[in-house]
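Only one protein chain is missing from this complex, and each of the others stays in its spot.
Which chain is which? They are A, B and C, in the order written, and residues in each are numbered from 1.
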Amino acid sequence: MIDKRTSLTDAIAPIPDGARIALGGNTLHRGPGAAVHELVRQGKRGLEIVKTAGAYDVDLLCAAGCVAAVSAGFVGYETPFGMAPAYRRAVESGVVEAREHACATVIAGLRAAIQGVPFMPVAGLHGSDLPAQRGFHSLRDPYSGTEVFVIPALMPDVAIVHVQEADREGNGRIVGTRFEDVLMAQAARRVILTAERIVDGALFAAEPDTVAIPGFLTAAVVAAPRGAWPFSCTPDYDYDADYLAAWVMAARDPDASRQFIAERVFAPVAAVAVG
Amino acid sequence: MIDKRTSLTDAIAPIPDGARIALGGNTLHRGPGAAVHELVRQGKRGLEIVKTAGAYDVDLLCAAGCVAAVSAGFVGYETPFGMAPAYRRAVESGVVEAREHACATVIAGLRAAIQGVPFMPVAGLHGSDLPAQRGFHSLRDPYSGTEVFVIPALMPDVAIVHVQEADREGNGRIVGTRFEDVLMAQAARRVILTAERIVDGALFAAEPDTVAIPGFLTAAVVAAPRGAWPFSCTPDYDYDADYLAAWVMAARDPDASRQFIAERVFAPVAAVAVG
Amino acid sequence: MESPGSILPWDMMAVAMARLLKSGETVFHGVASPLPMVAILLAKHLHAPELTYLNITGAIDAAPLRLPLSTVDPALLRGTRSLVTLADLFDLSARGRLDVAFLSGVQIDGEGRINLSAIGSYERPTVRLPGGAGSAMLMPTARRVILWRTRHDPRTFVDRLDFVTASGNVDRVVTPLGVFVRIDGRLHVESLHTGVAPEVFREATGFAVEVGPDTAVTPPPSAAELAMLRAIDPDGVARSEFA
Partner (left out) sequence: MESPGSILPWDMMAVAMARLLKSGETVFHGVASPLPMVAILLAKHLHAPELTYLNITGAIDAAPLRLPLSTVDPALLRGTRSLVTLADLFDLSARGRLDVAFLSGVQIDGEGRINLSAIGSYERPTVRLPGGAGSAMLMPTARRVILWRTRHDPRTFVDRLDFVTASGNVDRVVTPLGVFVRIDGRLHVESLHTGVAPEVFREATGFAVEVGPDTAVTPPPSAAELAMLRAIDPDGVARSEFA
């Protein structure tokens, strides 16, 4: 089988400016932290970020000027650290477009892409300003005559997912919650896995139910120990509360956030990885 | 938590004549054999059977006069035993309506039911007589203008799924292929699990990824050792080739099939179970 | 037992929210939801043992060893016997099988509609808010929606939302000052928490409400409720929402 292992640099390099990138994980958990840092270091521009509920990933990429649009249902650090200051500032100043979704409509858009159909009907959205704001159409059901909102397909150019274990062929094992990672991997044109550990894939044959990402969907696999950091990665490590608190403080100010990024994201990867 | 264990008789008894019943498994594998026999013994009438690829289940229920319609993509015993004689006869004589689907449109109809929407768009079907025959409409995508077929929601009244292990709360562990069982369990108004073994559910906490059916979807759990028979049930037993060959032979003739059912389905359950 | 005068607002809210849940119901909370997390566990340990507790981790009836500040935290997976996905949970609500969803709003209007999107103009907002997460889908599809909000002031309970993020089946709204109930599409004051004067409640609410000396008082947390609350949430995670 094909050995899909590569370096983080080489995995991220082919992503063009303007790409639509789906990021795995949810709020503070199992986001692809190392890959997000590499996007920043490589100076990607004009990205559209797809996520149900984002936090540091969206916030940092906005601060670093990588982002043109965010298609997400929620961006914030939940109760521990509150709102995402750089994302806020970028949207409030008109630099970044908030393509606001309900989390369920991100899922619907991914499902349409996965199923090769142009739109996906969804229950709900009634009484919300979102459909008008986002241009989500409704259709009349030809069977019952009821109106239903339909969400256009949302096909990421790239999905980046951090998993606990992967083999060289790109099978990815997720321990615990999968979030929308499997949907993202199915919907995307190209899948990049970063993994805490590269393991012998023969081990997966004993428990294939735990292998969320089948290798044939994967384009590149990167060995990335602590690769979710500063997100949590069950059961290996929790989110880095000190780091995130420092970032959120810095992110409130453009100069401070630039300095933070220069010192802590552009710093040698080894130094970052020990957190 | 609620103890949902009951007898097979009591689990099947509330199913009314005319119910739409989704049956788990696929062709010769992990169908709910014991529950199908109980449907026959209880003399259910006018059922609509939902399945992607059925075999003995659909064939026997047709022979026993339980069925009004079959919504399936395929009915047959594959290469080992060929076509389904009783199903054929029932459709050819106009007793049973073949609501023919592509397997993918069964899935689409279940997905619509699961997602609480009246229809599900599907890729494909172009150039097939099925949409016209089945009254499947198409809709114009409001985003691109392309036409796409939409399948109406297919919500089973009951899904019956045979699993290798279940706990008393209705969590169901499936070893190996899940087929459309999870979709059926999500789509149905009521879920009946039959299980080779009732186990301590605390064991499931160590490997929740293998528990395909979450207990909160389940209405009833039945301890049914060899409960897939004559279907296979990995890794416990293979399909019963001798029995199925005898049935398919008998099924070619109405009298012979009635006699077979009287002797082998209405026979004491214990005798049937040792097959 | 602590004296009524010492009722802490997070305790009162958690208890009031817990009391709204009935055994046998299926209940969901999303991100950034410490109070619902605590309230659900409290109800499950008191009067509603057969609640089915769902959250974004995909755990069913998890029994966390410690309560996390993030309500998507892997700590919430402990003890689950199956794993579903957030998509599965939205679907559950979409097909009418989710009994209760806990949601919140930065702005809430007199119809119980919420804004979690933007303050000011939508395109160039004064404050870009986090977004409604699942609200726009859950609020019209869950059988009952319970809103909670730790701030009760006229900037929060407004006559007119800057943007309607979601609208739907709101049943109750729980705040530090009292409980609203929604009847015929409008929020009405159901009860004031102990020590909250009617005029304080009225002035804190940006839309018109009927409240006066005859308005009911929320029963204060009982000794049993408080004891169980302390046992479930020894670290005061519920209080973190007031930070």
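Details
Methods note: a contact is a pair of C-beta atoms (placed from the backbone, for glycine too) under 8 Å apart; a residue touches a chain by one contact, two chains touch by 3 or more.
Computed from a predicted structure; not experimentally measured.
One chain is not displayed; in the complete assembly it touches the shown chains A, B. For the chain left out of this panel, the touching residue among B:Leu23, B:Val75, B:Leu139 or B:Ala166 is B:Val75. Considering the whole complex, the residue from A:Thr27, A:Thr79 or A:Gln115 that touches the absent chain is A:Gln115.
Residue B:Ile107 is the one among B:Ile107, B:Ala220 or B:Ile261 that touches the chain missing from this view. Interface residues of chain A facing the missing partner chain: 1-2, 113-117, 167, 169, 171, 186, 201-202, 204-205, 208-209, 211-216. Within the complete assembly, residues 26-29, 52-53, 72-76, 78-80, 83-84, 87-88, 91-92, 94, 98, 100-105, 107, 111, 122-130, 133, 176-180, 182-183, 232, 234-235, 239 of chain B touch the chain that is not shown.
In this section, only the chains that are shown with their structure count from here on.
Relative to chain C, the most remote chain by averaged C-alpha coordinates is B. One inter-chain figure worth recording: chain B and chain C are separated by 40 Å, centre to centre, where each centre is the mean of the chain's CA atoms. Averaging C-alpha coordinates per chain places the centre of chain A 28 Å away from that of chain C.
Spacing of chain A relative to chain B, judged by their CA centroids, is 38 angstrom. For chain C, the set of residues touching two or more other chains reads 59, 77, 83, 93-95, 141. Each of residues 122-123 in chain A touches at least two other chains.
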